[in-house]
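Okay, structure first, notes after.
With one protein chain held back, the other chains of the complex are shown just where they sit.
Chain lettering (A, B and C) follows the sequence in which the chains are written, and residue indices restart at 1 in each chain.
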Amino acid sequence: MTTDLTRATADYAVRLGDDALILGHRLSEWCSNGPFLEEDLALTNVALDYIGRARMFLGYGAQLIGGDCTEDTLAYQRDCREFTNLLINELPRGDFAFTMARQYLLDEHALLFLEALQGSSDAELAAIATKAIKETRYHLRRSREWMLRLGDGTEESRRRLQQALEDIWGYLPELFAMDELERELLAAGIAVDREALEAPWRRAVSATFAETDVTLPADGWRVDGGRTGYHTEHLGHLLSELQFVQRAYPGCQW
Amino acid sequence: MTTDLTRATADYAVRLGDDALILGHRLSEWCSNGPFLEEDLALTNVALDYIGRARMFLGYGAQLIGGDCTEDTLAYQRDCREFTNLLINELPRGDFAFTMARQYLLDEHALLFLEALQGSSDAELAAIATKAIKETRYHLRRSREWMLRLGDGTEESRRRLQQALEDIWGYLPELFAMDELERELLAAGIAVDREALEAPWRRAVSATFAETDVTLPADGWRVDGGRTGYHTEHLGHLLSELQFVQRAYPGCQW
Amino acid sequence: MTNDSSPNEQQLEAAFQARIDAEEKIEPKDWMPERYRKNLIRQISQHAHSEVIGMQPEGNWITRAPTLHRKAVLLAKVQDECGHGLYLYSATETLGITREELIEALHSGAAKYASIFNYPSLTWADIGAIGWLVDGAAIVNQVSLQRTSYGPYARGMVRICKEESFHQRQGYHIMMTLMQGSDEQRAMAQDAVNRFWWPSLMMFGPHDAESAHSAQSMTWKIKRQSNDELRQKFVDQSVEQAEVIGLTLPDPDLKWNEERGHYDFGEIDWDEFNRVISGSGPCNRQRIAHHVAAHEDGAWVREAIAAHEAKKQQRASKAA
Partner (left out) sequence: MTNDSSPNEQQLEAAFQARIDAEEKIEPKDWMPERYRKNLIRQISQHAHSEVIGMQPEGNWITRAPTLHRKAVLLAKVQDECGHGLYLYSATETLGITREELIEALHSGAAKYASIFNYPSLTWADIGAIGWLVDGAAIVNQVSLQRTSYGPYARGMVRICKEESFHQRQGYHIMMTLMQGSDEQRAMAQDAVNRFWWPSLMMFGPHDAESAHSAQSMTWKIKRQSNDELRQKFVDQSVEQAEVIGLTLPDPDLKWNEERGHYDFGEIDWDEFNRVISGSGPCNRQRIAHHVAAHEDGAWVREAIAAHEAKKQQRASKAA
């Protein structure tokens, strides 16, 4: 790889790592807060899987960046404007309907994304995708089941799920948006073509909600900016928590 | 003053500063979250007053400690175990009933405490007390009125106020507890005799709630530890927020 | 526009306009055209809502302000804004509308607030930029409104302007301190300016030619200077302030025009302006959802006050 392509691949890996880290963090906030113990276990399990992905992607990014960069310097020593996760991942966990609706919509996306990433010409990214895809299939089975349960359950669960979809909808276009970096890497056979995922994603999501009494929101408002570090106000608070120990005691081994 | 007494006075000033800082922080969390705009204004005003007190006490403590200690190194560079605020001040803000009940109980205490501190042989502490007492009278008038409103208002407001009192009650004994440091400073005419405040405090509080349908909880459980840095789990989260900028960008002027 | 008014109404309106032209202030009990009243309600309540919603991006940094001094100053500032909101709601209420109706209009989207508050405050430097640029732009507008034709509004502006100029200086001081600091701090300050400069220019609204309410508002002296005039004034003052502390305003077209005696500047991205106004700003939904949630959380408190007041009156009338 050329130096430029290496640097671009590093940035790409860090993006995917940031996505996983921030979503994993939000999921981990459910620990001891789930609606029943089985669900505490399941949510912790998904959180753990995402932290694992974050380690693989950030670790690879750090390796490409070189020097004394590590998965931990990336996770703990960048401020809000340097994080490049998509905005949807940083939204506060909300109620259980919000968390599961986001998870379902992301799981459908992750499955398509990882399938495509398995074909990356970058062997390391392809290998990470292969490791992650098995868990994603499992997560998706679970989160899809929750859409059916909540969308078919009580009036309240239906109303909460509908509200969650309304609140999330405008953050979804970012999942399918390509910028210059990803276009360059796509041309090099490294990155996934996000735009190509939208149609199959819509089909899958529509099929799921067709089994419920919930209506998919119309496309309208949309917000993006995560890839350029233009975040919501929520991320800064998340980072103050995530990074506290490393910031308060710099330069230590843990 | 002897060196020992100076150091003890510094510790005392820092305690009082920590109390004010942490309570001020909790109050400031209400900003834009009050039940109506007048109350947003009022709560912000009380928060501001407490941050002002924190600056006076911590500034004086820093001056006695000397070196490069400042109000800001004290506020931003100590971790949870070094903070010496009383536990009641760090409890999460809860609902409006919790915040106002805590505030009322603390305002009654602060009035008595500051009246006594005005008589301190330490001129600086006495002067701070004189500055703070006027605002405290105002806060107390307001928080007492809220006890009457909530305790006499609706079934819900009465229930919430009662619950708040139950949740706070065991943190109150710490307000009236003397430890070795404060006994030594009391003997030197510097500190307030907290034990002497309990009877008049109870009279005032009982008189207020006698005008409501709320029942004062029986004494039972009690928790303390703030003065020795043995805090609740809430403080660490508060500090990760409070200290983020200084921790993330050390050694800067702001 | 007055075709469907009765002759009497036409006379009243002529007399009203004559008073306006004579620079007399209109007071709450004075007769006024319904559209003047509606227009004022729209404008003053939008101003009030802006003060209130503006508490959110600034409040976002109260718990994280980097020194106790800065924290106190920021708290005091937000408190002032809260006060301005109250003052302006009162001024609006003199026009015959209740606070509850005003809040409903905010929640439903019928009433607007300054679109600048749909941008997030992401770093501490944003608090500086908001104070310097956003309050700076607000003051330029408000100074002009001190001579607005509606008495309560004009008097409110006089009072508010004093405090806002204080806020602007504080914001500028934050930026100056950052620019004198570390590389990271300077970058943080520049980044904040890069993000807040254009939205600040948008605060003055569309170009005069496209401004829906402007002509009538100027005639009624609800507005005293046009959007473009005010925007130019703001640009001129900001360029010099930026230079002093070494900040670069993110506009390659910005340059002194000797002939006009003003700075020329680039074209505003009106697509962005319209996108944000119409709901796709970074924080639109968050701002309203936050206000709605706080309002709903506080419902039981408001009910408690009402119940307490009713009981008190009952007790008083029993005792009497």
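Just so it is clear, a residue touches a chain if its C-beta (ideal position, glycine included) is under 8 Å from a C-beta of that chain, and two chains touch if they have at least 3 such contacts.
Please read all numbers here as calculations on a predicted model, not as lab measurements.
The undisplayed chain touches these shown chains across the complete complex, A, B.
Across the entire complex, the residue among A:A47, A:L165 or A:V214 in touch with the chain not shown is A:A47. Per the touch definition above, the residue from A:L5, A:A126 or A:L148 contacting the chain not shown is A:L148. Checked against the full complex, the one of B:C80, B:A97 or B:L242 touching the unshown chain is B:C80.
Hidden from this view is one chain, which touches chain A at 21, 25, 28-29, 31-41, 44-45, 47-48, 51-52, 54-55, 58, 71-72, 75-76, 95-96, 148-150, 152-154, 156-157, 160, 241-242, 244-246, 249, 251-254.
By the touch definition given at the top, chain B reaches the unshown chain through residues 79-81, 167, 170, 220-223, 225, 230-233, 235-236, 240.
The rule we apply is simple: only the chains that are shown with their structure count from here on.
Taking the mean of all protein Cα atoms as the centre, the chain whose own Cα mean lies nearest is C.
Measuring from the averaged C-alpha position of chain A to that of chain C gives a distance of 37 Å. Distance between chain A and chain B, defined via averaged C-alpha coordinates, is recorded as 41 Å.
Chain C has residues 64 in contact with two or more other chains. For chain A, the set of residues touching two or more other chains reads 79, 236, 240.
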